[in-house]
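Supplied in structure tokens, the structure appears directly below.
The other protein chains are all here in position, but one chain of the complex has been omitted.
Our next item is subunit A:
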Amino acid sequence: MSVKKRDPLTGHQTTGHEWNGITELNTRVPRVIWWFILVTHLYALIAWVLLPAWPGITGYTKGILGIDQQERVERQVADLRAARAPWRDRIAAATVENIRADPDLSAKVAETGPALFGDNCAACHGAQGQGGPGYPSLVDDAWLWGGDAEAVLETLRVGINADHPDTRFAQMLSFDGILSRDEIRTVAAYVQSLSGMETGADPDRLAEGQVLFMDNCASCHGDAATGNTDLGAPNLTDDHWIYGGDDAAIFTTILRGREGWMPAWEGRLDLADRKILAAYIQDLKGQAQ
């Protein structure tokens, strides 16, 4: 049934084939298609001449522009590095205090700090440094290892309980087996009373808690429980709690112990970046207060 018909609408002939009522017109390929084919193929030809393109037996055509993606990215990285070098070298050489005092350098800290903090610190410490359960706030006055810029810079360098040889090491012992559960509750009540919390415990129990505290806790947290930044022991008299200050949280902390962890950034961020972060954290603190 190869009968060619003419489509009344377009005036084109069909090919003469029919499949379950479907026919096809024998329309010529529109000229614009050939033009588009020409243009796209020219684009390809030009790209093959200019760029690395076709493989041979032992290598490939390099292209007359001589572009190599590896070389190119290395040059771009080197260029950026060179462009940043003048101010970054100055930051690396200065103390954090001097950086903050220098208007030019502190402008660089303000520009560079947020993204650096956002990409490296915010995952644990929060986007604004506000901390979260298990992760200390960086915008309050409570500092485990000292809050001045040089102390923060050192913490950044070596981390806490990290794999750095000079890392800061701190561990809250587990008192499971050392103190009975009742004694833990007693000392917890005493600890809560230090920061002015209403514990409901009678004075005798608090006195008993104080004795237990002096025997077991004071060696790190101090007789006045104000902590010790040389040991990374937190102040227990303020209202900042990393792991929570309610009965259950303190009980768990004493019973099971705690060992926080912060990575050492030496080897991951260079000195200039760490100084920018140390300065930026001081700024964050200032903004929060």
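Basically, a residue touches a chain if its C-beta (ideal position, glycine included) is under 8 Å from a C-beta of that chain, and two chains touch if they have at least 3 such contacts; residues count from 1.
The rule is simple: contacts and distances are computed from a predicted model.
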item: The complex's invisible chain, by UniProt name, from "Na+/H+ antiporter subunit E", "cytochrome-c oxidase", "Beta-lactam antibiotic acylase" or "Porin domain-containing protein"; value: "cytochrome-c oxidase"
item: Touch with the omitted chain, as defined above, among A:Arg84, A:Arg205 or A:His240; value: A:Arg84
item: Candidates A:Asp119, A:Asp182 or A:Asp204 - the one touching the absent chain; value: A:Asp119
item: Residue numbers in subunit A that touch the chain omitted from display; value: 1-2, 7, 9-10, 14-15, 17, 19-30, 33, 36-37, 40-41, 43-44, 47-48, 51-55, 60-61, 63, 67-70, 73, 80, 83-84, 87, 108, 111-112, 114-119, 122, 127
